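Shown here is a partial selection of chains from the complex, left in place.
Which chain is which? They are A, B and C, in the order written, and residues in each are numbered from 1.
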Amino acid sequence: MTEHAGKPIRIAVAGASGYAGGEVLRLLLGHPSYADGSLVIGALTAGGNAGSTLGSHHPHLLPLADRVLEDTTVDTLSGHDVVFLGLPHGNSAQYAKDLPESTVIIDCGADFRLTNAEDWERYYKSPHAGSWPYGLPELPGAREKLAGATRIAVPGCFPTVSSLAMAPAVAAGVVEPRVTIVAVTGASGAGRAPKADLLGSEVMGSVRAYGVGGVHRHTPEIIQNLSELAGERVTVSFTPVLAPMPRGILATCTAVTTATEDEVRAIYEKAYADEPFVHVLPQGVLPQTGAVIGSNAVQIAVTVDADAGQIVVIAVIDNLAKGTAGGAVQSMNLALGLPETAGLSTVGVAP
Amino acid sequence: MTEHAGKPIRIAVAGASGYAGGEVLRLLLGHPSYADGSLVIGALTAGGNAGSTLGSHHPHLLPLADRVLEDTTVDTLSGHDVVFLGLPHGNSAQYAKDLPESTVIIDCGADFRLTNAEDWERYYKSPHAGSWPYGLPELPGAREKLAGATRIAVPGCFPTVSSLAMAPAVAAGVVEPRVTIVAVTGASGAGRAPKADLLGSEVMGSVRAYGVGGVHRHTPEIIQNLSELAGERVTVSFTPVLAPMPRGILATCTAVTTATEDEVRAIYEKAYADEPFVHVLPQGVLPQTGAVIGSNAVQIAVTVDADAGQIVVIAVIDNLAKGTAGGAVQSMNLALGLPETAGLSTVGVAP
Amino acid sequence: MTEHAGKPIRIAVAGASGYAGGEVLRLLLGHPSYADGSLVIGALTAGGNAGSTLGSHHPHLLPLADRVLEDTTVDTLSGHDVVFLGLPHGNSAQYAKDLPESTVIIDCGADFRLTNAEDWERYYKSPHAGSWPYGLPELPGAREKLAGATRIAVPGCFPTVSSLAMAPAVAAGVVEPRVTIVAVTGASGAGRAPKADLLGSEVMGSVRAYGVGGVHRHTPEIIQNLSELAGERVTVSFTPVLAPMPRGILATCTAVTTATEDEVRAIYEKAYADEPFVHVLPQGVLPQTGAVIGSNAVQIAVTVDADAGQIVVIAVIDNLAKGTAGGAVQSMNLALGLPETAGLSTVGVAP
């Protein structure tokens, strides 16, 4: 089933030395289609790291340690059935143009996430490249667009967790369209380019806010997702906080409500009843990012603070897995007609 | 000046083997009155740890390492000019009753923080002991009540940072009286009693929410502080998040506003212009807990998200220092007529 | 092949709420025999945690979250083909006696590791229970004894990494029989019983030595392994160091040598050429525990410091995986005649 006319599916990963690329490879190495040979890992490419071995960047990917990284070019990426792009934003459009339309391109970057050109230009200060089917199958209507798609925009990590946290309440209209989100993230979300303020000495033993006041680029993406569900403009106050851990996001999402906790819980349990990766926690149980590390799971706690008149939804994901590479592989499975959960787990690595 | 009729001030610390007690001692060891001999450290007491040395619990307090912990009793605490209480809640009232009225009792616990008996009983499930002058001098009117006081209730760590973060905006009436707070804290805030979910293996590499939906005991204390400033009931949605670090709190506080950032900044800069420990950060600079570790400083960033129509105030403190022991020593200084900043610093230990 | 007369293999885990038990379950959930139904997870038992759900202890094991823990008794463990024991030492002998001889018992505890009764009694202060086939297949002669075994002693985490680090050099006789080992470990190695000195606040931001001077119970096990290979008594100075991370061990092993680095490297490369989990790193590459988290891999760097006349071998494992549960599952595979690597990976979760 996973073969195209009897030939194995060939996969390339651009940006293989980065965190997104490395996580895509980690998941592919555990994919059953890789194990049975119907999926093969082809070109691994990089920018400045071309020429070095994958092992020098990702010593945890032992089976591919000796692979040499090639330059990221249309040439090296050609001849593959699936191409994952883990590139700085603004670089995906050229590959989308020059690779065959039949190639499944899965962009872990931001270029094709926003539908509104003005939003793009305001937040990214560059021309808008367009928009592609959105790789968050759990949103109403999204899964259908991903089946057979050959161009997929993987959501940002914060929009993934925030949208899944608020989607049922917003879609059901039980909250006012004004959402406040504080999302605590691990450091890998900031990528692997060396910066002084991301050094271990700076990150450990400290939390800090960044991108406060609506300036973070994931803000318009969250607004886009929630507004579409609400059928009206939803305002979002979004504050990301950097915590001393490599992976994981915990998003605390609040909005004014008059509904009871029972009503809201019922809405969430119904919305996610058939979702393989989204787990609504029992009453009184609160999520921790440590429980989803390495997995594609989303764990959500739904509470209503009656005194404050607010819903408080707390959701956790692994930003590199469900928030990036897991979402990408899940999308690939849908695009290729593979089982959606193939190679993805709800079992985390803890402690 | 720091002597009572020429005799040095004698200080006792109850609960000396815990984190609050240890931090009080750390600060006293660096206090100029300790250095010049006008303040001496008397009885150090504990519950289950009585009989062991202080060094076996706090190897960082080398000058006191050989001190043996006594039982916490009225007897052992008697004969001191100042008694710091770092006890589980519900235990302070008896010492308040049996120690002389002239003894300065500084309670790091919760017993005397809440003025409203119903709030106390709802959150603590026990009879209300009363309320004492509140050890947060930066709140309007508080400093005056601390001068010469002999009974002082040190605020909770979350109420300290949250109240200072929102006080100017709430007092000025530029926000709606509905505040949402997400506060990320280090693990020492949970105390030193061994619990499986506070083990290093559980805490590291993970963040988790706890006490969601208004159930955390610091919620009514924040409401009390902000409501008094507002002159009306302020509702507070408060969510604490545990992060993998020993110390520090970063509180993200939001509320609806129609004011501009410039207007709000002006209010904060004026409110804290003369405060030695509260620092309003320049525009565009965001705080990190790492910058205040070990210090009594509060660093605050004030922003307005015009799109979302919300003020976003981010404040950081060291939960053990300004959030507990630092606030306690600052209160002691005021009570004794010492310089308010004696033994307290705005210089953190970083990285 | 993995079925016994057509019926699936039933597996019980005693001590399922602990770290070893949880990790065994994590690995079993990813085992291909679990996926194809030929291996089923039966009773999960605990001591004091009996009656609670597995999910309340291991929220990362979502597929088993609702399972209720039973009491650890011969009764609850009966009727299984394989029983993993993750119990405090001294508790395994009774189950070994009362469960059928045909039941494959895999003891993650220490009870049956030491062959010498005096060593046991000196270090564990209790009667010696005996010794079982040793679950470290990479040691010369060990794999053969595990095939078809029904009683298996899983090695300690430090002996696993230390023995694999020094075995080739000791067996080849290129070092003096006096080995110095300093092994830095994550906190999960200390188990999940709550202790004040293992609290997150104590562990984070600090490293500390413990069990210095040969008193750690893993010392005689390392001596046993290396002495057998050397054919003479090897003395071992072993110092464990606790580092602020949940998982992983990095062991630095030194001994006097007159051999060159090329000679020593050749010995190691030959010794481990066919081992699926042991990877000798290329010259100049040093290992990090982060590369093996969640995996069964052992990464080893071999160097000779000619100035000091010493071999320096650095090896890393995941203490819970290869160091405990991974070794246990690898041993189970051998005992049952399954492929040795089934359900085990050389791919770690990083960063």
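By definition in this document, a residue touches a chain if its C-beta (ideal position, glycine included) is under 8 Å from a C-beta of that chain, and two chains touch if they have at least 3 such contacts.
Just so it is clear, the model here is predicted, and its values are computed rather than measured.
**Q** Total copies in the complex, given 3 are shown here: how many?
**A** The number of copies making up the whole complex is 4.
Convention: only the chains that are shown with their structure count from here on.
**Q** Which pairing of chains accounts for the highest number of C-beta contacts?
**A** Looking across every pairing, the one with the most contacts is A-B.
**Q** Looking at CA centres, what chain is most distant from chain B?
**A** Centroid comparison gives C as the farthest chain from chain B.
**Q** From the C-alpha centre of chain B to that of chain C, how far is it in Å?
**A** Taking the average C-alpha coordinate of chain B and of chain C, the gap between them is 45 Å.
**Q** Distance between chain A and chain B based on Cα centroids, please, to the nearest Å.
**A** That pair's centroid distance is 39 Å.
**Q** When the centre of a chain is set as the mean of its C-alpha atoms, what distance in Å lies between chain A and chain C?
**A** That gives a centre separation of 35 Å.
**Q** At least two other chains touched by the same residue of chain C: list those residues.
**A** 19, 188, 204-205, 246-247
**Q** Mind listing the chain B positions that touch chain C in their complex?
**A** 19, 186-188, 190, 192-196, 198-205, 244-247
**Q** Can you check the complex and tell me which residues of chain C touch chain A?
**A** 19, 22, 26, 29-30, 55-56, 58-63, 188, 204-205, 246-247, 279, 285, 287-288, 290-295, 297, 299, 345-351
**Q** Help me check something: in the complex, which residues belonging to chain B touch chain A?
**A** 178, 180, 182, 184, 201-202, 204-210, 212-214, 235-237, 239, 241, 243-248, 250, 252, 254, 256, 261, 286-291, 293, 301, 303-310, 312, 314, 350-351
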